[in-house]
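Yeah, one chain of the complex is gone here, protein chain that is, but the others are all in their spots.
Labels run A, B and C following the written order; every chain starts at residue 1.
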Amino acid sequence: MIPVSDLTAVRRALASHEIETPSWAFGNSGTRFKVFAQPGVPRTPEEKIADAATVHRFTGVAPQVALHIPWDTVEDYGALASYARDQGVRLGAINTNVFQDDDYKLGSVTNPDPGIRRKATDHLLEAISIMDATGSRDLKLWFSDGINYPGQDDLRTRQDRLAQALRETYDRLGDDQRIVLEYKLFEPAFYATDVPDWGTSYAHCVELGEKATVCIDTGHHAPGTNIEFIVAFLLRQNKLGAFDFNSRFYADDDLMVGAADPFQLFRIMYEIVRGDALHPDRGIAFMLDQCHNIERKIPAVIRSVMNVQEATAKALLVDRDALSAAQSAGDVLEANAVVMDAYNTDVRPLLAQVREDAGLDPDPMAAFKRSGYQERVDAERVGGEQAGWGA
Amino acid sequence: MIPVSDLTAVRRALASHEIETPSWAFGNSGTRFKVFAQPGVPRTPEEKIADAATVHRFTGVAPQVALHIPWDTVEDYGALASYARDQGVRLGAINTNVFQDDDYKLGSVTNPDPGIRRKATDHLLEAISIMDATGSRDLKLWFSDGINYPGQDDLRTRQDRLAQALRETYDRLGDDQRIVLEYKLFEPAFYATDVPDWGTSYAHCVELGEKATVCIDTGHHAPGTNIEFIVAFLLRQNKLGAFDFNSRFYADDDLMVGAADPFQLFRIMYEIVRGDALHPDRGIAFMLDQCHNIERKIPAVIRSVMNVQEATAKALLVDRDALSAAQSAGDVLEANAVVMDAYNTDVRPLLAQVREDAGLDPDPMAAFKRSGYQERVDAERVGGEQAGWGA
Amino acid sequence: MIPVSDLTAVRRALASHEIETPSWAFGNSGTRFKVFAQPGVPRTPEEKIADAATVHRFTGVAPQVALHIPWDTVEDYGALASYARDQGVRLGAINTNVFQDDDYKLGSVTNPDPGIRRKATDHLLEAISIMDATGSRDLKLWFSDGINYPGQDDLRTRQDRLAQALRETYDRLGDDQRIVLEYKLFEPAFYATDVPDWGTSYAHCVELGEKATVCIDTGHHAPGTNIEFIVAFLLRQNKLGAFDFNSRFYADDDLMVGAADPFQLFRIMYEIVRGDALHPDRGIAFMLDQCHNIERKIPAVIRSVMNVQEATAKALLVDRDALSAAQSAGDVLEANAVVMDAYNTDVRPLLAQVREDAGLDPDPMAAFKRSGYQERVDAERVGGEQAGWGA
Partner (left out) sequence: MIPVSDLTAVRRALASHEIETPSWAFGNSGTRFKVFAQPGVPRTPEEKIADAATVHRFTGVAPQVALHIPWDTVEDYGALASYARDQGVRLGAINTNVFQDDDYKLGSVTNPDPGIRRKATDHLLEAISIMDATGSRDLKLWFSDGINYPGQDDLRTRQDRLAQALRETYDRLGDDQRIVLEYKLFEPAFYATDVPDWGTSYAHCVELGEKATVCIDTGHHAPGTNIEFIVAFLLRQNKLGAFDFNSRFYADDDLMVGAADPFQLFRIMYEIVRGDALHPDRGIAFMLDQCHNIERKIPAVIRSVMNVQEATAKALLVDRDALSAAQSAGDVLEANAVVMDAYNTDVRPLLAQVREDAGLDPDPMAAFKRSGYQERVDAERVGGEQAGWGA
């Protein structure tokens, strides 16, 4: 049992937790086989921000929304940031996109063609200019670059090209800006990806400097990879910058975080708690990156935020003293039991309390449903072109 | 060393081998991130057939082309069959598509909505009517049906629905028609797929009857699956109907067959040879099912056909007597060596000879390049809508 | 919320649930690198049974213990059964062992050498004689048979040999006896295993007849395999006979069931509940098959039994009516939420109540610790040869 005084600390930690939502989660998405459109989907960046703000209004812990360029391109980013503030949220990470132009068929910053590399790097630099306007801290870099066939291009030369583009981009960063460099095992490249694993991202970030950190997308690993080990290791190296949360059974399924393996999410959040990295001041961005292909999008994001909260609450409930004692004593069963005791606790009443303390409805899903927001946007957002991946 | 008399049999076997090409391999394809268009891509089923006929003209072993409905929908299938004959090829398997209509968001024949199940089953029945017109033997069924989240639908009830649709379809088959039922581990469904593995396909086929057989897509398995075991097992059970050939490093990458693991392709073809199932009379359809996302499509198909041929030639070169002797003696190294001896043989001269015997250029890739076909279609096929997956 | 009347049914279901423990879980085990011995480990089948009976005494739901032959070979099996009854448990499945004799280096029932096949089959027949003496219902067959190198032996011929041995064994079964046929992807064979997946086991069982059923070892699948699908499918086909429960992160790790992925265990047990297959009368054997390499063995088995109970309790708490309604309506989020609501419930108080109703201590782990049993056997079981895998 956790004493009441500790529960106060847990509640405080939960109240200060921040989860960043992605603008594109509110747009249409799908697989290569089909994108199923949904009613009420935003047509503009503003409508996406309105949906993200709705998620924040009901959860209280999602005050920031990430943009994807060019999907969220606008004339005036200052005005967009101001719009977001009016809605009660802030603009967060700027996500670059160097994978949807015809030029990028064989890569962007690692393309054999120097002209295309130049174009891709320029896009990264432009994204920093957008960050200047939005006040964003994080430049999120994901490169779809890779090759499909052995021999198609030279693995090592592509690393040289990658390093060069990263260096140029890094040098353009302002004092309060940073790179978070994502890695991914495969897709859309099917033989070799230029940043396939955390080790590659880490090595480049170390060479770049302090303002470059690794971004862990929880769906981007080989089967069997122990993600919480990577979390613990990167925290120790001071090189963890961000998460792209989602969940997967097979590949980069992009399901709602916590839906496929809630125990894994708990173990990840435990390493965050253990590394004292939960508070926003610690600089870890907890972002969602998901595809709600078949489920309604806004409640799916609300559910995802709640799933992260529940995993975090359980992680905070781990009796760290008892755990240390069992670990030191080499008591395998007891140490595991301490962790499982927290995991098996139903934290939903605790989180309901945290929400009530913050003046929120204790049940965000029910409150959203009652709010009529979905029905309203379904009715209003007719005509125009629904937002999507823009491919 | 293989004696000359045996080489004659090998050459004869290679000359009679038939590989079926898919109409959609000549159209555009891509990943969920981007479809990169190519010049010269067909705009009509006829243009696809012309490309397939070109592959046959240079390889001599690809006389049949599979259609995908509705991607290859035409008014008059008899006329299309006639057009194909004029081009020197035949129409092959009819592939059904119950995954791209908005109605199929939650499934086709396993959808909770009986009206949608009816619609999907009707499509399957319609495909048999097309087979009647084209003279096709094989109805290829691939169901993208599945669910993304635990609880989304009832796993067992969906099997009941599947069985019902299969039964109705089976009962509509003509005497010389059959079902080949594909299975796939995941994608586009990300938690459970309704026909995820060969066991599921097999069990349904056994219950349906003799005219239902399993189709093995070489990219549809869990990591580590021994595909040649499945080939051997299904041949023993008399339930192997077809292959969808392609290759993969990770998931359903749909790369050119033999590109990722040529040794695996050889092992698969060895089981075919060992099971005496190579000749067209034996009823196994050797089809390609690939996505040439970044490489030129026609030469990619030619290369794929050649890869299958090379693996087959090596399989035919295995010294079966020496292998049996080593296996019976429990000589692990020698038995493996007999197999590797065939695999390590450079069979390209042998295949060049087989082609020359058939009056073909010994080097299909070079001959195609010299032919100017690509340049011609690049120039001619301008305007109109390029064929693709139609999503 | 589950109404009280339903909770009564849940409690009744939990009280009647039976989990079979394996004698070998109490002996030493390890990896190929090292077997770490523990104090207090049994030296005899009787001492193993005493440990199993201890697990039952504290959990109330583990009344049966499986034997492994020859590890548990005794002169008089009737006497052993009587000893077990005196301890408060019954003898359960007889596990055969055709993998530890030098003769079995290249296989047992699929060995190229007919003499070795004879010897292996005779062992299976002898195990049925033991079943006659112990009153056991289940003959558990696991074949380590397979090959390490391509070509080492003929895949298809090995199936013929396997079928022959299974047929002979099946025909020897008494009226109330049955075969449960295990499958395993790999280990100790590293290229091809003769019964690698459920499909292979299923096909052989169908050919054998009604008294042959499939045994699912939860650690024996390729990465990404959806085990609960297999459960649902085999229940539908009336061919699920037994589970070998354990858990794994990577391969056949044989960790405590529920330790690696408690959500998966819940999903498996949900399919059991949904298929109305929980009650012992339904003939599914819920067995543990684990290796407690580094943790104390008796409490590890108690914890494992409790893990299965907790997963089962959650599965029983799923609101089936609400689930069906959401599934029929195609409400993806709501259907998933119904399932997650049960999973997120803390069922430990409910199970404590079930135990108290049965006159047991509500906390089996604590009660076992207080009992002094471990200290007693640690002190008593000195000298002699500790039981292990006997390799």
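Quick notes on this one:
As a convention for this text, a contact is a pair of C-beta atoms (placed from the backbone, for glycine too) under 8 Å apart; a residue touches a chain by one contact, two chains touch by 3 or more.
Small disclaimer: the values here were computed from a predicted structure and weren't measured.
Residue A:L106 is the one among A:A50, A:V65 or A:L106 that touches the chain not shown. Checked against the hidden chain, the listed residues A:G174, A:G199 or A:G384 yield one contact partner: A:G199. Taking the complete complex into account, C:T31 is the one of C:T31, C:S82, C:S129 or C:N238 that touches the chain left out.
Summary of contacts with the chain left out: across C:L255, C:A277, C:V318 or C:V354, the touching residue is C:L255. Those residues of subunit A that touch the chain absent from the view are 106, 112-113, 148-156, 159-160, 185-186, 191-193, 196-200, 202-203, 206, 221-226, 228-229, 232-233, 235-237, 263, 267, 271, 274-275, 318, 323-324, 326-330, 332, 335-340. In the full complex, subunit C makes contact with the omitted chain through residues 29-37, 99-100, 102, 104-106, 144, 148-150, 185-188, 190-191, 223, 248-251, 253, 255-256, 259-260, 293-295, 389, 391. Within the entire complex, the positions of subunit B that touch the omitted partner chain are 223-224, 226, 249-250, 259, 261-263, 294-296, 299-300, 303, 310, 332-333, 336-337, 343-346, 348, 365.
The criterion applied here is as follows: only the chains that are shown with their structure count from here on.
The minimum number of touch steps separating subunit A from subunit C is 1. In this structure subunit A contacts its sequence twin subunit B using mostly the same residue numbers, the overlap exceeding half.
For the pair subunit A and subunit B, the distance between mean C-alpha positions equals 38 Å. Shared contact sites, meaning residues of subunit B that touch two or more other chains, fall at 106, 148-150, 185-186, 191, 223.
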